[in-house]
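A protein chain is absent from this complex, but the other protein chains hold their places.
Showing chain A:
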Amino acid sequence: MELDTSTMTALWGAVILSGFYHGVNPGMGWPLAVSAGLMEGRNRAMAKAIGALAVGHLLAMLAILLPFSMMTALVNWQKEIRIGAGALVIAAGIYLLINRRHPRFLSRIHPTKLVLWSFLAAMAHGAGLMLVPIYLGICGVETADGGHDAARELMGQNIASAVFVALAHTLAMTIAGGVIAMAIYFYFGLKFLSRTWFNLDVLWASSLILVGCFGIYLAFEGH
């Protein structure tokens, strides 16, 4: 139990931290909120844009996590599912490491369709995948705690966790991105935009590989 509690804390910590990580990255959209605020000359426009980016990101997380939460109903295949998921995330990381090109279709989205853009940008960069091993880890700990729940109950519980994970992650992302956007908008000015922008492509892809390996490790450890 001692170990389970600390593992659980660590996993939820990872959900929040990955949210901050996605949020501070200008590539995930906060400069668009600054731009929206300035274009309309209203703070409300910025708030609306931050909200739109958050909705798109949340949908992208759910689109990835929910199918996995369905699969967790296959209790007997848990280990295989988790190893498979880990391998998938590693593969996505390796792919992004080799192919550094950003998909051109993203640049064809109208600048005001931020929900769609945020959703597709998160999907294209595997932002949801990064959460999968962490999420499966959380499900694993819960299952170990709960013992012998019926499959149906277990699935309901896992869907609920998926929604919580997606919400917590997106909330962290929105706070991080929102704080930076507001700081630039109200205090620092746009010259800080290029100063806060770092090329995280390699770090991002490596994070996916790392998280995937961690997921496989957890599967073997039994959590």
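The working rule: a residue touches a chain if its C-beta (ideal position, glycine included) is under 8 Å from a C-beta of that chain, and two chains touch if they have at least 3 such contacts; residues count from 1.
The rule we apply is simple: contacts and distances are computed from a predicted model.
Can you match the unshown chain of the complex to its UniProt protein name from these: "Beta-ketoacyl-[acyl-carrier-protein] synthase family protein", "Dipeptide ABC transporter permease DppC", "Selenium-binding protein 1" or "NADH-quinone oxidoreductase subunit K"?
Going by UniProt, the chain not displayed is called "Selenium-binding protein 1".
Could you tell me which of A:39, A:70 or A:160 touches the chain that is not displayed?
A:39
Against the chain that's been left off, what residues of chain A make contact? List them.
26-29, 31-32, 34-35, 38-39, 41, 100-104, 106-112, 117, 121, 189-191, 193-194, 197-199, 201
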